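Before I ask anything, here is the structure I am working with.
Left out: one protein chain. Kept in place: all the others.
For chain A:
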Amino acid sequence: METIDNSIAVLVRNINPITKLLIVFCLGIGCLIYPLPFVGYGILCLLVILGILIGQGKQVLKLIAGFGIPVTLMLLFIQGLYSPKNITMIADFGFAQMGLEGTMYALKISSTLLIFLAAFYLMLQTTKNSETVAALTQSGLNTKIGYLILASLNVVPQMQRKVKVIQEAQESRGVEISGSFIQRAKAFLPLIGPVVLSSLTDAQERGMTLEIRGFGINGDKPTSYIKVETTSLDIVLRIIAICFLISSLIPRLL
């Protein structure tokens, strides 16, 4: 029998990628539009809970802590202490005073960034790249642009593999790749040339492959092996996402 975690993960996995994209953008943009940062942090908590439920909690928390804490501190330092919008002072550090307006602005920006980051992360963990692009092309996106998106997404793991291969080749010939940060940085520099050059060669060969496999044949409407369905759950989620976006606009309009 499936556990609750797994059934939720399956449910999230089966959501149409377009719906997921729409949710990501509505949440992110909605939080950016809404004047106060607390809504953003509330949504961030919900995203963390969702991450935990689908077995990605640790990774999401790591991402938020690794990126969110330094960025928030940096934004608080810059905006909180030195924003020209600061009128109401909430703390005095001696060398500078902390303003409420700048602090709120910093928290809003950091919450928006974290929402985009966590939501995109969860989307990528629960959706195959090919499914996302298939859903986009089925919704009318040009297949050539679709390929461009997919190839760009897939080039990252490919380059990582290439770095590993070249690194192993260099290590086998005596290059020291472990040790202190400076030592590792030194070992990384000679990798850049071969990785970039071989990626350029790969791009040329990829072009040849696409040609001989009929990419862009005139006359035939391309079909897809991947079938992306839009269920009633997708429609409900899309409506909720759009409603959230619209409701975040209301305080601005009033």
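Assorted remarks:
FYI, a residue touches a chain if its C-beta (ideal position, glycine included) is under 8 Å from a C-beta of that chain, and two chains touch if they have at least 3 such contacts; residues count from 1.
Here is the rule we go by: contacts and distances are computed from a predicted model.
Matching "L-serine deaminase", "Carbon-monoxide dehydrogenase medium subunit", "ABC transporter ATP-binding protein" or "Putative spermidine/putrescine transport system permease protein" against the UniProt entry of the left-out chain gives the name "ABC transporter ATP-binding protein". The chain not shown here is touched by just one of A:Q59, A:N129, A:Q170 or A:T230, and that residue is A:N129. Contact with the chain not shown here comes from a single listed residue; of A:L141, A:I177, A:L210 or A:I242, that residue is A:L210.
Taking the whole complex into account, chain A touches the unshown chain at residues 128-131, 133, 147, 150-151, 154-155, 157-158, 161, 202, 205-218, 220-227.
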